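Partial view: only certain chains, each at its native spot in the assembly.
For reference, chains read A and B in written order, and residue numbers begin at 1 within each chain.
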Amino acid sequence: MRILLINPNTSRAMTAKIAEAARGVAGPDVVIDAVCPATGAAAIESHTDEIAAAAAVVELVAADRDGSHPADAYVIACFGDPGLDAARELVEVPVVGIAEAAMHLAAVSGRHFGVVTTLSRTLGRAHDLVARYGMERACVSLAATGIPVLDLEDTGSEAVSLIERYGAEAAAGGADVIVLGCAGMADLCTELTARLGVPVVDGVAAAVGMASGMVRMGLGTSKRDEYARPPRAFVAATPSPQVTDVGIFA
Amino acid sequence: MRILLINPNTSRAMTAKIAEAARGVAGPDVVIDAVCPATGAAAIESHTDEIAAAAAVVELVAADRDGSHPADAYVIACFGDPGLDAARELVEVPVVGIAEAAMHLAAVSGRHFGVVTTLSRTLGRAHDLVARYGMERACVSLAATGIPVLDLEDTGSEAVSLIERYGAEAAAGGADVIVLGCAGMADLCTELTARLGVPVVDGVAAAVGMASGMVRMGLGTSKRDEYARPPRAFVAATPSPQVTDVGIFA
């Protein structure tokens, strides 16, 4: 079984880190590959970045489908789950976002969970996902550490300590489980579990677990209606100069 | 006051039609311009199209901001409200999606409304928007006519009759108001109101009304945190061949 991790930002270092984390928790029958786009957003920290990320996911899934050994399942390794619905249109196999996977497993691990993420400006997207996945009752807190995504690459003790502090606050406020709100935190999960004394969920691991379970039981993406093959392939919008010239009606 | 309508699909004919509809209901102090992307999705009928649309919105808003007479407000003229959050990051003036505008005004026009839209595969996105805008109680039905977006361009009586039939069913089922679920239906609103005997809301008109009201009262987009200027500009992901070559880690 081959699972393709899609990191929609352009950081190769982060992509490698995520892949390594995934391999550490995958079953013996699972091969993990990972890709990231050559150009696009360096980190996914805004709604604008989210669109670049979604486009990257669509491009990368489509490229993999056209390859000789398409994956048995896809994991979108960014906590905003960008491009999740679109990717599901393109394939019949499972596509799992790390935010949804983390929340679904956290909900099985305890009654209430708290999310600890990077920048506060991304909390709006997190709110949307909590609602979309039906986690309004399960999710009791969404906290931003203020750590930019790329600062997670050099994992000095500062980032860990900050995440620990917010995680401990969440636990004190009623969270039985802590969800890490960024793929870039995948390598901190074991350390944070030990420090916090409650289960800590890394979405990358969670998604690999769910996706591989789905593959083994033959469960893929429903192709009924909404996720059926789309009427046309993705074409990026032409950059602004031409557009402005052509499109204005006065 | 200048309002820029952004049609995120590539149909110039539809863009012109939408602009005309908007001008018919704008106040005397409002100038309506409209743009569409030079390349991208021909119609927005899938999640994959939605990403192309969102990218087009971001590109077109950014281009307008860089121009000499940036708009006083933006209207995203596609019922999926693609790129709405990202566009809000880019400007301080109002950005209004036609789905949100139609739903907000429909909720003021009667207790319960029904949406009549194009293809059933887009209903999932409509569900998401209903939830996002808090319209779960107000919206009592979402119906798809099966009419592809571009078929609305030649507005023969067939499309009108089909929309009328679904609208009448929605009214019989408890909808006090009918919301048209596609910008391409903007020119049918008057005719359908007459036929159905209940208010029919075109989102383009609704968005122009809300946006111009907001401009007059000095109400723009909050720049607090989530919608503050994003950390980096939008960069389209490099198309697939390069990406695959570069990004896979095995």
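Criterion: a residue touches a chain if its C-beta (ideal position, glycine included) is under 8 Å from a C-beta of that chain, and two chains touch if they have at least 3 such contacts.
Predicted model only: the values in this text are computed from it and were never measured.
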- Whole-complex copies, counting every chain including the 2 in place: 6
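The criterion applied here is as follows: only the chains that are shown with their structure count from here on.
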- Item | Length of the line joining the C-alpha centres of chain A and chain B, rounded to whole Å | 27
- Item | Touching residues on chain B, where the partner in the complex is chain A | 8, 12, 15-16, 19, 33-43, 45-52, 54-56, 58-60, 62-64, 66-67, 83, 85-86, 88-90, 120-125, 128, 131-132, 148, 225-226, 228, 230-244, 246-250
